[in-house]
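Every protein chain but one is kept in place in this view of the complex.
Moving on, here comes subunit A:
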């Protein structure tokens, strides 16, 4: 299948597509979970994770380059065979849906705690699904355009955090390396779960204009940007709260912004949360898009549009009927993080190996 040039996205759009998919619900609690794993050395874990993900990106790139005109769900059956391929697409579909559900649940829990304690959670989830549905029924190009535009808001977040970093205590970062390597590496896995959105590369790769090497540069830049952004949030929270305080604040960014006051707006954390809602919406839209594309491929359809409705319905149905308590959320979080490593790391590696060993690649990939 050749993708027409006017349906493709630019490299800049690819960059923000990945950024907006990766940065989402995780940003609020990332410093907390890193701290839980590796104390004040959590930021080193983050750097480690960045390096690992860069390696994963190389792997993705080699894999995607073999099939320049096709995305993950199209070459899965080509590598694994028709039936096994379909089963794996189904696996990815379930994984993407679970991430979507997790995102929704964390979102509604956070809004419930911080802004709207009386609003039923399913209402929030329902509205979120409807808004994202409205976006995702359109092409990837339109989704990418929105992501580029709302990335301006990330700048606002950074400015707010810079404003808040006036009281930083750099001593809180010491002693460095106290936790030891095993704990730091354990923290890296925690960090990676906040960056798992990168699977969208395998979907968006054939939809991007430009040479393969340019795309490699784009995804590497994306990784650098995301790691820097996360590093910044982590350092700001680690230097604001002492090591003992950190263990008490599950959403350190919000707590630290709450301490400040602007002449017009007293509660900066409200502003931050409102912008964060947009980030959540972009992440959720990406997962909705990816799962719909997967489902479309399962039914051998080129049009993901009808499947967006079905997928939304499935997601809403699941979130509406499951028990929405803390225990379930924890469990789901754990399962999704672990399966994220499998789907984001293990399976693509195996696919690449199989593709190399059995010389599977699409015709014409050489000239491209």
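Quick note on the criterion: contacts are C-beta pairs under 8 Å (C-beta built on N, C-alpha and C of every residue); 3 or more make two chains touch, one makes a residue touch a chain; residues count from 1.
To be clear about the criterion, contacts and distances are computed from a predicted model.
J.: Would you kindly match the missing chain to its UniProt protein name, picking from "Maltose ABC transporter ATP-binding protein", "Membrane protein", "Spore germination protein GerKA" or "Cytochrome o ubiquinol oxidase subunit 1"?
T.: Result for the unshown chain: "Spore germination protein GerKA".
J.: Which one touches the absent chain: A:135, A:254 or A:308?
T.: From the options A:135, A:254 or A:308, the contact with the absent chain belongs to A:135.
J.: Out of A:47, A:94 or A:270, which touches the unshown chain?
T.: Looking across A:47, A:94 or A:270, the contact with the absent chain belongs to A:270.
J.: Of A:86, A:109, A:145 or A:209, which residue touches the hidden chain?
T.: Residue touching the absent chain, from the options given: A:145.
J.: In the whole complex, not just what's shown, which of A:124, A:253 or A:315 touches the removed chain?
T.: A:124
J.: With the missing chain put back, which residues of subunit A would touch it? List them for me.
T.: 10, 12-13, 111, 115-116, 119, 124, 127-128, 131, 134-135, 138, 141-142, 145-146, 148-150, 261, 263-267, 270, 273-275, 277-278, 281
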